[in-house]
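Have a look at the structure that comes next, please.
Yeah, one chain of the complex is gone here, protein chain that is, but the others are all in their spots.
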Amino acid sequence: MSQTVSTTKTHPKLQPHFYSMEQQLEASTLGMWVFLVTEVMFFGGLFMAYIVYRNMYPHAWVEASAELNWRLGGLNTLVLIGSSLTMALSVRAAMLGQKKGQLINLSLTILLGCVFLVVKFFEYKAKFEHHLVPGPDFNPALEQGMQIFFSLYFMMTGIHAAHMIIGIVMMTIILVMAAKDSFNAEYYTPVEVAGLYWHFVDIVWIFLFPLLYLLGRHGA
Amino acid sequence: MSSSLPLFPVSASTVANDVDMLFFFILAVSAFFAVLVSVLILVFTFKFRGKNPGDAGADIHGSLTLELIWTGIPFILAMIMFVWGAQLFFTLAKPPADAMDIFVVGKQWMWKVQHPEGVREINELHVPINRPVRLTLGSEDVIHDFFIPAFRVKMDVVPGRLTTMWFTATTVGEYHIFCGQYCGTKHSGMIGTVVAMLPEDYEAWLAGGRSTGSAVQNGERLFTELSCVTCHKKDATGRGPWLGGVFGSEVLLSDGRKVMADENYLRESIMTPQAKIVAGFQPIMPTFQGLVSEENLLQLIAYVKTLQPADPAPAPVKK
Amino acid sequence: MSSHHVPSIRMYVSVFGALLILTAITVFAAGVEMGALNTPVALAIAVTKGTLVVLFFMGVRWNTPLTKTVAISGFIWILILFAMGMNDYLTRGWLGVAGR
Partner (left out) sequence: MKEAAVQQEPSYLEAPYGLASWLLTKDHKRIAILYLISITIFFAIGGTFAAMLRAELVTPQGDLLTADLYNKVFTLHGVVMIFFFLIPSIPATLGNFFMPIMIGAKDLAFPRINLLSWYIYVLGAALTLTVVMLGGVDTGWTFYAPYSSIASNTNVTLAAVGVFITGFSSILTGFNFIVTVHRMRAPGMTWFRLPLFVWANYATSLVMILGTPVVAITILMVAAERALHLGIFDPRIGGDPVLFQHLFWFYSHPAVYIMILPGMGVISEMVANVSRKQIFGYSFVAFSSLAIAVIGFLVWGHHMFVTGQSIYAGLVFSIITMLVAVPSAVKTFNWTATMYKGSISWDSPLFWVLGFMGLFLIGGLTGLFLGTMGLDVHLHDTYFVVAHFHYIMVGGGVMAFLGGLHFYWPKMTGRMYNETLAKIASMLVFFGFNLTFFPQFILGYMGMPRRYHGYPPEFQVLNVMSTGGAMVLGVGYTLILLYLLYSIIKGPKAPMNPWGATGLEWKIQSPPITHNFHETPVVTEDAYDYIHAPAPQRGGEE
C-alpha cells in the first residue's frame, strides 16, 4: 500500500472515507473489475450449458445455428466494436478533460448501442414468425436438441441485451453528467467505470457471435 | 428387528458388510480425533485457567514441525479413506456379468417393476437370494431414487436416461425400498418392499404371477409394431444399421467419434436418433419421443440386446 | 500513477481496425470446412479479440498487477467450471454401465 495519510488539498468529489482521489479511483476501478468477474461467472453458467448441449447434440446445433441470420449477427458485431471504440475515446477525452470529445463520443456510443438493439429486435421478430421460439409454438418437425439451442440462444442474447439496456441507461446518465461539467482531468471515475462495463458487454458478444451464429456456415 | 430401539440397520446383501467395514473404520478414526481434541481442550481449559484477569499466556507463535505433522497425518488418513471408498464404489457400480435383469420404472409416486419373464409388480420387488440382480432404472417424470438400506445400495432414477444398480441379497426377509430423492407430494409414500426369497420360492412365485409376456417378447412385438424392422434389417439392405451385437460394443459414428453402446446409447438412439449417427448411415430416423413409454423402451432395449450379429465375422459397426 | 496513462487516438483506431479484421477472418473461417478444427479456430479468434479489448480498450495493459490478477482470475474460474463439469459429461459411458 502506497497511500499517504496527509492529503494536501481535498477535492470536492472526494468521499470522506477515502484518503485521496487516487485511492478513490483505484478502489472504484478495482471494484468494477471484481464486479466484472462476477459477470463472467454469471455468463459462465450459460456457456457451461452451451458446451454440454453442443457436445450432446452436435448435429442439431449446426442445423439450428443455420436458422440464425449470421449477417445480422455480424453487423451487430461491427456495431458493438465500433461502440467500444467510441467508448474508449470518450474515456480518453475525460482523462484529458476535453468536454466536447466526451459528449460526441458518448452520444455515438449510445447511438450504436441503440442500433444494436434495433437489429436484435428484428432478429427476434423473425424467430417468432418462423416458430423457432421454444414452447408450445415451437416447430415440432425440428430435430431433438434444436429447441435447447434456441432456449439457450434466447437466454444468452436476452441477458446480453438486458446488459446493453442497462449500459445505455448508464451512458445516458454519464452524458448528462458530462454535459453539466461534472468531470475533469482529476475526477472522471464514473466514466472510466462505466466504460469498463461497456467493454465487457462487448466482449461477451464477441464470444456469442461465433458460438451461436457461425456454426451453420460449415458442415451443414 | 425385535428390539424396540434399533440402532443399526440389518445387513442383507453381499456388499453390506463391506460398506459397514468402511463405516467402522472412518468411525474409529473420527472417534479418535474427536476424543483427542475434546480431551485436550478440556484439559487446557482447566489446567491453564488464568489466575488474574490480565495475565498473558505463554509467548508461543507456532511450530512448523507440528503444523507439518497435523497436515500430514490427516492427509494420509483421508487418502486411505478415499482409496478404500473408491474401490468399494467401483464394486457397487459395476454389476457382475451373470446378473439377472430386472427393470424398474419410477413415476410419481410408485415403483413399477418388471421381471425378465414378464411378471410385473408395483412397489414390491421379489428377488432370489445369492444371485446377483441388476436393476435398470428409468423415470417417467422427475428424478427419483431407488434406495434399499438393508442392501446399502441406492441410485438416482433420472428422467431422460437410464441408470443401473445391482446387489446380491444374502438373507431371506423383507426390507424397505425408499425413494431417496425428493419427488413431490407423496415422496415419503413412494416406498415399497424388497422380498428376498430362496431361489426355489422365487421360481414358484414367478410361476404364480400373471405374466404378460417376457420383456424380450414384448420388445420384439414393439420392434415390429413401431416398424423398426422396416429399416433395421439383418441382411444389410435396410436404411438403418443392423442392431445385432451392437450392445456392449464400441460404435463408430459419422463424425469420427466412437461411443460405447450401453443402455443409454440405445435409449438415446430411439429418443434422439439424430444425436449420434452411425458411420455410413443417413440421419433419417424419426424420434420416438412421446411414442414409447419408459417401460416399452426397456423392453425394446431388452430385445435389441438379444439380437445376434448378422454374420460370424464382426459387423462393420462393431469394433 | 500508471493508470493515468493516456494512450493516443491512433492506437485506439488501430486496435479497432484489428478487431474488424479479426471479425472478417472469423466469418470467413467459419465458411471453410475444417472438421473438428472449426470451433477451436473460432474460439482462438474470439479470445484474441477479447484480449485486445481487455488490454487496450479497458486499459489493463497500463493498470496495476492486482487488476491484471483479477481480470485473469475470472477467466480461470470459468475454466474450472467448464473443466470439472465436462469431466462428468466426457467420461460418461467409459465404464460401460448405464448411468455410471
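Each chain carries a letter (A, B and C) given by its place in the written order, and its residues are counted from 1.
What we mean here is this: a contact is a pair of C-beta atoms (placed from the backbone, for glycine too) under 8 Å apart; a residue touches a chain by one contact, two chains touch by 3 or more.
Keep in mind it's a predicted model, so treat the numbers as computed, not measured.
Engineer: Using the touch definition from the header, name the shown chains in contact with the chain that isn't displayed.
Structural biologist: Across the whole assembly, the hidden chain touches A, B, C.
Engineer: Touching the left-out chain: which of A:Gly145, A:Gly167, A:Gly195 or A:Pro210?
Structural biologist: Within the whole complex, the residue contacting the unshown chain is A:Gly145.
Engineer: Can you work out which residue in B:Pro95, B:Gly180 or B:Gly219 touches the chain that's missing from view?
Structural biologist: The one listed residue touching the chain not shown is B:Gly180.
Engineer: Given the contact definition stated above, which residue among B:Thr136, B:Thr163 or B:Ser214 touches the chain not shown here?
Structural biologist: Of the listed residues, the one touching the omitted chain is B:Thr163.
Engineer: For chain B, which residues touch the unseen chain?
Structural biologist: The list for chain B reads 1, 4-9, 18-19, 22-23, 26-27, 29-30, 33-34, 37-38, 40-42, 44-45, 48-63, 66-67, 70-71, 74-75, 78-79, 81-82, 84-93, 108, 141-143, 145, 147, 149-150, 152-156, 158-161, 163, 176, 178-189, 191, 271-272, 275, 289-290.
Engineer: If the hidden chain were put back, which residues of chain A would touch it?
Structural biologist: Contact residues on chain A toward the absent chain are 1, 3, 5, 15-17, 19, 23, 26-27, 30-31, 34-35, 37-39, 41-46, 48-49, 52-53, 56-57, 134-136, 144-145, 147-148, 151-152, 154-155, 159.
Engineer: Mind listing the chain C residues that contact the chain we can't see here?
Structural biologist: Touch with the absent chain occurs at residues 66, 77, 80-81, 84-85, 87-89, 91-95, 99-100.
Here is the rule we use: only the chains that are shown with their structure count from here on.
Engineer: Indicate which of the five shapes (line, ring, star, complete, other) describes how the chains touch one another.
Structural biologist: Contact pattern: complete, every chain touching every other.
Engineer: Sort out for me whether A-C or B-C is joined by the greater number of C-beta contact pairs.
Structural biologist: A-C
Engineer: Between chain A and chain B, what is the gap in Å from one C-alpha centre to the other?
Structural biologist: Going by mean C-alpha positions, chain A sits 45 Å from chain B.
Engineer: With chain centres taken as the means of their Cα atoms, state the distance from chain B to chain C in Å.
Structural biologist: Whole-Å distance between the two chain centres: 39.
Engineer: Would you mind pulling out the distance in Å between where the CA atoms of chain A average out and where those of chain C do?
Structural biologist: Centres of chain A and chain C (C-alpha means) sit 15 Å apart.
Engineer: Which chain B residues reach two or more other chains?
Structural biologist: Residue numbers touching two or more other chains: none in chain B.
Engineer: Among the residues of chain A, which are close enough to touch at least two other chains?
Structural biologist: 56
Engineer: Residue numbers of chain A touching chain C in their complex, please.
Structural biologist: Listed in rising order, the residues are 22, 25-26, 29-30, 33-34, 36-37, 40-41, 44-45, 47-48, 51-52, 55-56, 70, 74, 77-78, 81-82, 84-85, 87-89, 91-92, 95-96, 195-196, 199-200, 202-203, 206-207, 209-211, 214-215, 217-219.
Engineer: Per the contact definition, I'd like the list of chain C residues that touch chain A in the complex.
Structural biologist: 1, 3-4, 6-7, 9, 12-13, 15-16, 19-20, 23, 26-27, 30-34, 38, 42-43, 45-46, 49-50, 53-54, 56-59, 63-64, 66-67, 70-71, 73-75, 77-78, 81-82, 85-86, 89-90
Engineer: In their complex, what parts of chain B are in touch with chain A?
Structural biologist: Listed in rising order, the residues of chain B that touch chain A are 255, 271-275, 277, 283, 287, 289.
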